[in-house]
Each structure stands twice: as C-alpha cells, then as structure tokens.
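Here the structure is laid out as structure tokens; the discussion comes afterwards.
All protein chains but one are shown at their positions in the complex.
Right after this comes chain A.
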Amino acid sequence: FDVMATKPCTKFSSIYFQVVIWRAVASIAWSVLLLPVTTAVFVLLSRFSLFHPIQWISVLIMLILIWKFTSRVILYALYDCLFISLFVFPLVVPSIPCSRMALLGTVLHPRQCVHSLVYCTMGMLVMWCASVTIGGRYSTLGTPCRQSESGEVVTCLNEYHLFLLLAGAFMGYSHSFLGVVQNMYYVSFQPIQQYKYPRFKGCLPMVLKCSVIQSLYSARNFAALYFFFGYVPKTWISSTLNLQIDSSLQPLDSLTGLLDFSLLYHLSISGAFLYLTWYLTVLLFRIYVTEAYSFPVQSTFTEDAEQCLPKVLAEKNTLVMKFLALQDLALLSQHSLSRRLEVFNLSQPGGHPHNWNAISGECLSLLSELTQRLVAHQDAVASNGRVKSQSASSDTRSASSSSSVLTAPFTPDVDSPFSSPAIRRLVGQQDPHSPWSGTVQSPHIMRRGPKLWSASTVSSSVAGEKGSSRFSVIPLHGLETPVNSCSCHTLNCSAQVKSFLAKRVLIMYLFNKLPEASSQALFADSQAHIWALQGLSHLVAASFSEDQFGVVQTTLPNILSCLVVLLEAVDRHFKLPHASSKPVRTLCSMGDSTYKTLRFALRAALKTAIYKITTTFGEHLNAVNISTEHRKRLQQFLEFKE
C-alpha cells in the first residue's frame, strides 16, 4: 500500500485502500483465525461416539495436539483470498433481475460460472479434509479389498469417500448459486450502529442456525441426486483410475445404502461445517465493510483535501466509499455538534461556505436524480398503456400493440430477444460500468433495461440522462446490438413469431416480468438517498440554532422544493401496480432481503425529513421563497395532515 500512497495522483485510492481493502484483509484474517475453533468443534462432533466417551476425548486431544489442521488453515487462507479477490468491490447495490430469463442469464454468466467452479473445487477440498479428519471408512479414495473369485487383494474404490467429495462439490455449487439468487453478496447497512464484537456475537446464532438448516437441505437434495445419477461419476472414476468396485459392499446409490444413519450424520455435519466457514466469512466481511468511518469535514492541509467528506461524497467510481461518506454524514448530522459546526463554517480566506455548498449540492443532486428516474419510469409505464393513441414510429407501435393485446399492459414485450440470433447469444452479458453508453438503439433494446423495458417513446432522452448520471442502476443484461431499420414485411413476420412464442408456456414463464421487480430495481440504491435525506434534514434543523452565518438558509428554498418534488414522484410511484405490495419475508437465509423494502423505507425517511424541517421552522417557513404549490404541500405537513 505504501507504493500506492506515495504516488502523487493516488490520494483517493490511498484512502480507498486504507478503508475498504484494509477492512477486507481484517475480515479475512479474523475468519482464518476463527477456523481452528470451528474445526475443533467439527472434530468433536464428527468423532462423537456415545458409548466411548473416554476414547472420544482422548482422540480429540491427540488430534488437537498434533495440530493436524495446519495444512487446512493454509488451504482456507488461499480460498478466502480467492473469495475476496472475486468480490473486492463490496456490492452495496443489489442486482435485481426483472425476469426469470435475466436470472438465468446471471447464473450462466461466464464470471458466475468461474465462481461456481471455484466454489465446487473448494467444497471438494474441504470435504476431502473433512473425510480425512473423520477417518475410518471415509479416509481414502482407494481401499484394499479381496476379490471374491480369485481371492487376491486389489485396490477398490471407496464409495463413501467419493460420496463426500461429490457432496462437497454439490454444496459448493449450491452455495454459489444461492449467492446469486438470494443476493448473498449484497452488503446492507444496519439501521443502528454497533461495535463489531457485539454485532458478531448477536449474529452468530443466526449464522449457526442457517448453516445447519442449509446443510440439511443440501444433504437431502444431494442424496436424492446421488440416488438417481450416482452411478455416472462412480463408473467414470473407477474406469479412469482403474479401481475395482467392491461388490461385497452395499452400493450407495441404492435405497438401503443411502439409509445409513452414520453416513447421513457425517454428511450433514461436514456440510454444516463447510457452510459455517463460508457464512462466517460473509458475516465478518459484512460487519467490517459496513462499520461507520469518520471522514474529516475539512482539513488544514490541501494535500489531504481528497480525503475530506465533501470530496468523498462526490465520488463516482467506488460506490462503497460514497455510501460510507453518506452514512458518516447522516451520523454527524445527528450526533456531533462540533462536526456540524465545521459544516456550517466559512472558509478562512474568502468567507465562502464551501463545505455546506458541496455537501448540500451533492445530496440535492442525488435526490433530484432519483426524482428524474422515477418520473422517467412513470412516463414509460404510462406510454406503454396508451401507446395506441400516440403517433409513435411504426415499429414501436407494432411491437407494443401486439404485446398489449397478448398480455396485460404492464408485462414486457415477450419475444424481443428472439428478433435476431445475435441478441440471443448475448443474453446474460453483463456490463455494470457502462450500462447505457453507446449509440441509441432501438426500443427493443431499451425494453430490456430493468425499468425502461417499455420506454419506447422516451427511450432516447432517458438513455442520454442515464449515461450521464453518476448513480446508474445496474442493468441486468445490457443488450447492445445494431438493429437495422426494418421493413413492413419483417415486422409482420416478427409479429407472427411473437404470437407463436407467446403461446408457449415455458417461454412465457421465462420472459414474464417478475412482479415488483422493476420497482425494486428503481430503488436498489436508495440507502444512499435515505442517508442523504437524514443528513440534510438534521443539518437544516440544527442550523436553526447552530448556524451562525446563515449559510443554510440561502439553500433552504432549494432543499424544500427538491424534497416536495421527490415526495410527489414517490407518491405517484406508489400508485403503480405492484409498487405497494409487500414482499414475502424469508425466515432463515444468509441472503439479505432488505433491498426489497427499501422503497418503503425511502418513503418513510422522506416524510420524516420534511416533518423534521417543518416542525423546527414552524411558521418561519412562510418567509421562505418557494412556489405556491409547494407551500400548500408544506402547509399539510405543518398541520400534520400527511
């Protein structure tokens, strides 16, 4: 890191390294340090025998004394490095697929495939270690056995060992798969601040429960899978490694072979151990990344200016830093008088309120960007509903009208990926960093975006906005292909193909939009907006008594009108279908589903923010220069009618 820090142009990256990388390293270090503990517990449970307690304990002590696990610790360290290197950018914004096809695309994405492969290998490695640790009949792949007819000793395939190895691979894949489906790598911030150790202690029972339940589910699924397809890897391994199959033992891919209590116990115990190590890493990573970081509001030295709050707030590339800065802003506005005074301060030569201007400007641009996004979405939905009455271009009309005939007005166009084979090949390509760049494509392409799937009439203008906005919603499959101008004939053909495909149930199933997914995708990064609202409202309320120079009151009309406009946009959004339906709560999973309710949290935070300002200023708001409509809305808040 020293090398990075000494370069003059990498001031920002130095603070990024200080914060994010350092935290990632610390979380890995802790999860590696915790491994001996979990391994000891695992050994204790795997060697458990009810009738020989003395033997059990002595074996345990021996094992711990020999420190057989050192090699394993190194292995885990390697694997943890792999884990973090894949996710060195913590996902603070979840990726929300809008249809099942998009989800399929994400799962089959090459990056995800590599990830699954890595996890399969790691799962097999851990299971190999586990089977060696358990010992007994599980220890090696080949066992000496006596052939029945000739009586000579040959090496046979140990099916128990193979069973555990394959189970490890299966669990690795299912972990990787569920990580995508349940958004396990999405890091959500807690509503309250806690120190790391109490938080870890509080989460530990949940992690234990989740890993045990997940392991039981996986064990069940794997047993079923092995029952049906177990002979394939068995014959393959035995033929490639030239191992005999011991015919005297009961084969495991039969009902009686699988109903072995000790086998299933060891399978679920090692599965729980496997999941626990992974979940602990995820948990520690989350705890470390979401810990609040206190940025200086202003610095005395100009070379440190890049690390100050206003500069980090304006950060575009790394969302983590921006989120941490916004969290810090929300905290300082509520808890720290001295730092609030620094925000309200004037610059020493010149007397300009640079700090306040930068902070409030950044928050306001965030909020107005959300307003624009919501308005664009509403326009898109509205234009989809009444597209026939508009004089749109010919291809737009045909596409949308056919879809609206077939399906409800708010379902997407079912078959646009089939309009050319090129598109079909590109399903699943993901490019989060340049979502809307490139030339403006046809409405077919725009329709694939998470929210603008039917934005035929406003697509080009919105695309321009999105490209310039710093907080782009991550699209799930940015299809980009040149579509040439199509004639009437091809249009007719495509309409026929469309109606043909729309009748197929599977295709409808894959391409139908998931309900409320577009709404979730719109508010995917709303934690940032919530903090901006909290920070702004508390700073403005505090300025009533703490702001000595009146720097806040010059921007008060802007802030109020921005909040009211956003409130109107949010209110309109909640009138759309599926927007106000509550998601089903999952009881026990490591995946974080808080992103599903962020839109409700944003609405509540917005109203609270306006109330905070109106109750503090009271009748003085009449002296603020805002438009009559906004004043009317604010009057509602003054009378507590909202």
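Operating definition for what follows: a residue touches a chain if its C-beta (ideal position, glycine included) is under 8 Å from a C-beta of that chain, and two chains touch if they have at least 3 such contacts; residues count from 1.
Going forward, contacts and distances are computed from a predicted model.
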- Note on the structure: Among "GPI transamidase component PIG-T", "Ras related GTP binding B", "Aladin seven-bladed propeller domain-containing protein" or "Aspartate aminotransferase", UniProt's protein name for the complex chain that is not shown is "Aladin seven-bladed propeller domain-containing protein"
- Task: Just name the one of A:Y173, A:Y293 or A:F600 that touches the chain not displayed here.
- Result: A:F600
- Query: Of the listed residues A:Q372, A:S589 or A:T608, which contacts the missing chain in the full complex?
  - Reply: A:T608
- Among the options A:T302, A:S338 or A:T628, the absent chain makes contact with A:S338
- Message: Among A:R111, A:H352 or A:H620, which one touches the chain that has been omitted from the display?
- Response: A:H620
- Task: In the full complex, which bits of chain A touch the chain not displayed? Write them out.
- Result: 190-195, 198, 202, 294, 334-339, 534, 538, 541-542, 544-545, 550, 553-554, 556, 582, 585, 594, 597-598, 600-601, 603-605, 607-608, 611-612, 615-618, 620, 623-625, 637, 639-642
